[in-house]
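Working notes, beginning with the structure itself.
Missing here: one protein chain of the complex. Every other protein chain is in place.
The chains carry the letters A, B and C, assigned in the order they are written, with residues numbered from 1 in each.
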Amino acid sequence: MNKIKSLDDLRRMKQAVESGIDIREKGDVPEEKIVQIRVAMATCGIAAGARDTMNALIEKVNKDNIHAVITQGGCMGYCYAEPTVEVRVPGKEPVVFGDVDTKKAAEIIDKYVKDGELVEGIIPMNFQSINQ
Amino acid sequence: MGQYKMHLLVCGGTGCRASESARLVDVLGEELVKQGLEKDAQVVTTGCFGFCEKGPIVKIIPDNTFYVHVMPEDAAEIVAEHVLKGRRVARLLYQDPNSGETIEDSKHMGFYQKQLRIALRNCGFIDPECIDEYIARDGYAALGKVLTEYTPEQAIDILKKSGLRGRGGAGFPTGIKWEIAAKNAADQKYVICNADEGDPGAFMDRSISEGDPHSVLEAMAINGYCIGANKGFIYIRAEYPLAIQRLEIAIRQAREYGLLGTGILGSDFDFDVELRYGAGAFVCGEETALIHSMEGERGEPTVKPPFPAESGYLGKPSNVNNVETFANVPVIYLKGPEWFASIGNERSKGTKVFALAGKINNVGLIEVPMGITLREVIYEIGGGIKDGKKFKAVQTGGPSGGCLTEKHLDTPIDFDNLLASGSMMGSGGMIVMDEDDCMPAVAKYYLEFTVEESCGKCAPCRVGNKRLHETLEKICEGKGTEADLDYLRNLSSVIKDTSLCGLGQTSPNPVLSTLDNFWDEYVAHVTTRTCPSGRCKALLHYSIDTEKCTGCTACVRVCSTAAITGEKRQPHVIHQDKCIHCGACFDKCKFAAINVQ
Amino acid sequence: MSTLKLTDCQKGKIKEICVSFHNDPGELINVLHKTQGEFGYLPEEVQREIAKNLNISVAKVCGVVTFYSFFTMTPKGKHPIAVCTGTACYVRGADKVVDELKKQLNIEVGGVTPDGEFSLDCLRCVGACGLAPVVLVGEKVFGRVEPKDVKKILDSYKE
Partner (left out) sequence: MEKIKLTIDNTVVEVDKGTTVYAAAKQIGINIPVLCYMRLEHMGIENKPAGCRVCVVEIEGRKNLAPSCSTECMEGMVVKTHTVRVINARKTVLELILSDHPKDCLICSKNGQCDLQTLAQTLGIREVHSVENAEVSTYRKDYSPALNRDMDKCVMCRRCEMICNKVQTVGALNAINRGFTAVVAPAFEQDLVDSPCTFCGQCVAVCPTAALTEFDDTKNVMQALADPTKTVIVQTAPAVRVALGEEFGMTPGTIVTGKLVTALRRLGFDKVFDTDFAADLTIMEEGTELLDRITRFIGGDKSVKLPILTSCCPAWVNFFEVYYPTMLDIPSTCRSPQQMFGAVAKTYYADKLGVKREDMVVVSVMPCLAKKYECDRDEFKVNGNPDVDYSISTRELANLIRAFNINFASLPDEDFDAPLGESTGAAVIFGTTGGVIEAAVRTAYEVFTGKTLAKVDFTELRGLEGIRQATIDFNGTPINIGIAHQLGNARKLLDGIRNGMYNFHAIEIMACPGGCIGGAGQPLHHGNSGIIKARHEAIYREDAGKTLRKSHENPYIQKLYSEFLGKPMGENAHHLLHTHYFDKQKI
């Protein structure tokens, strides 16, 4: 790995990673077609079964040949609804689903990702982030 | 993709469900079918919006329309007007209580602005095990800026201007703390991050360490530059394996990128971070105790002064801040101190993360601007009290804090107001209690914790808290007297006044605040020997309603002390002298013939 | 108290751990963490060995071990049960779960069942407040546990 030797290096790095990581990982699929799924994997999420959820999602996505990147994230704060999963379908607002067990994971792929049909258990976002 | 043009999100939180949201879902669905729109729109129930006061709530996507107080009879109109014709139903829109204006787009509604994520800005949005994602969200840019644009004095000045105060408990101004450490000359100084979160019921530091570890490392490096330290330690609870793992990965990645190590970002500043493990001692949240623990000693606090800024780890000037405090730091440099100071209120700037738990619907981590009221937190973010019960108290500040009541609901939350109300900010635990919770028992619970966690060094904390706990135990067992209440009060104030460290100086707060706010409950325990909330087992009085009792003898069979007697098919009697108030008979009785008082 | 006799191999392991921390007495807590990770607990003989390696008094080692609740001088059960008694779990009835566990296992908090299968402890907040009350059996987390669930949980560990 290359060292970041100056502030300029850091800025270049930022730009590169902002636009590029997913593309690198997904080869030639254009970015606007990639579904991004993030599973909250903090202690509370894992305790509630987030690891199984993540595995189920990966399996499902591979099986159904969906262009998706599945990553782990930290706690989103919705402890009452763990495991939580955030899904970004290109062109749409990200949606957070709560209480996602393996069954629900498959349902999310089948209904929401494939057909745009929302499924029960959406967690309304109710905060501002500093980047807004 | 996207066969539905529109989604109708109906809040399915318990608050809204109580106000008929379930029927609303059905009716909306029926209306869609009736009007032939079932292919165009879909009804979905969601989790709680945290706005139960206005429930039931319907949100329409994609135009973000937000309807409040929606009744089943409104369904037809919503479908006919909004779904079919694309016209909003004005009378159901939310009205801003201040301006009276109706607000159409939920993004602009007040309650969205109730939460602002600064410390938690990246939690859940980046892969904590991937430094690139952190960098993509401006990670390490603040460190770069500080190293290239500011002298340490200027950088400290910015922090002072921001008004950031320590998020770990007492709320000491962070900039001033850094300044003191910077001014004490020494060949070696240390930056210490306190991640030994010990409050039962607070877990924001763990969440940040797990969700955004790099922000802590970046802030520590900035801190190192400011005070002239090139070594940092994160003192973390051994009970947090995932946080430890993520921090280890983060440290390794930062070293690989040269963001920790020598000559960071081309400057001549060196900085590195190591982990040190706590081993289960709440008192180690106190900075002198933490430092002794880091040195391999018993985590006993020592008298301040000298403060760690003068003589800390290995006798060298050290600056100790907690995880949340550090997580705020990079943003302050990127967005400017003025921006940060514009959030919050007069004396408390920025936001505070709270771990909202207890008898509340939306248990979780929230981050709110200082100055928000408890009411907003509980009812608009927390989604109100679970199972529609009555709010009784909210405990903030963990074992060091106090219980606040109805009358405090509209007090703006900040360091000073909480202190003035007999509680404190603490690390940000916020436990909501309902009518079923007995306040002397709650005080007893906290004292039990303190007794277990007292280090035993100073007499008032070692013996005093023990005596407080025993007295509370006595009260909850129905053996207390009014004199005990006076004893509790005097002892509490002396423990606060004379204890060596913050633990003892605050440990009586749960007692004092409940005495102040729930005096009647204490009095009931010691005079009529009753527990108004019915939680204190020993104070329950079980008796058999002779009208309802069928003499089935089921209760006799479960009674472990043979306190119930009676002829078969005749009303039975509970002998109070033998009854141990276990409640087994009550659970067993199929005829609701057993009364509890 | 234990009269465990350490084998040369075990002594070697302790020595190795101490050396990995440069035999620095300031690293005592790290040494204890590592050693407990190795042995499962910190019996007297192990503490003596650590004291010898770090060249500090065994009384001091004992003083540190007995100060921190994470360190234990008695072995845990094969399935260590820990109930979170953080505030969130408390208000949601963790105490009743503890009572039920005590009843089912017939041991006190801090005890081990005679067959060595289960041990019972309380711990402070594990940070899974959303799942309160929480019971840990080994690494596995059981959330929203009610007293009636206790038997089921225990049975799943009994062969």
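Structure notes:
In this section, a residue touches a chain if its C-beta (ideal position, glycine included) is under 8 Å from a C-beta of that chain, and two chains touch if they have at least 3 such contacts.
Since this is a predicted model, take the numbers as computed values, not measurements.
Touch, as defined at the top, links the missing chain to these shown chains in the whole complex: B, C.
Across C:37, C:63, C:110 or C:138, the residue that sits in touch with the chain not pictured is C:63. Among the residues B:294, B:458 or B:526, only B:458 touches the chain that is left out of the figure. By the touch criterion stated above, the residues of chain C touching the omitted chain are 1, 44, 47-49, 51-52, 56-63, 66-67, 69. Although one chain is not shown, part of chain B still touches it, namely residues 281, 298, 300, 302-303, 305, 451-460, 462-464, 466-467, 470-471, 473-474, 479, 484, 487, 490-491, 494, 496-500, 505.
Going forward, only the chains that are shown with their structure count from here on.
In terms of C-beta pairs in contact, A-B outnumbers the other of A-B and A-C. Between the Cα centres of chain A and chain B there is a gap of 26 Å. The geometric centre of chain A is 36 Å away from that of chain C, both derived from CA atoms.
Listed for chain A are residues 43-44, 46, 78-81, each touching two or more other chains. Among all residues of chain B, those that touch two or more other chains are 203, 206-207, 240, 357, 363-364. By the touch rule above, chain B contacts chain A in their complex via residues 1-4, 7, 9, 11-12, 42, 44-51, 59, 61-62, 111-118, 120-130, 132-133, 135-141, 144-145, 147-148, 203, 206-208, 210-212, 240, 242-243, 256-259, 265-266, 331, 335, 357, 361-367, 381. Residues 43-44, 46-48, 78-82 of chain A touch chain C in their complex.
Residues of chain C touching chain B in their complex: 24-30, 32-33, 63-64, 67-71, 85-88, 90-92, 123-127, 129-130, 132.
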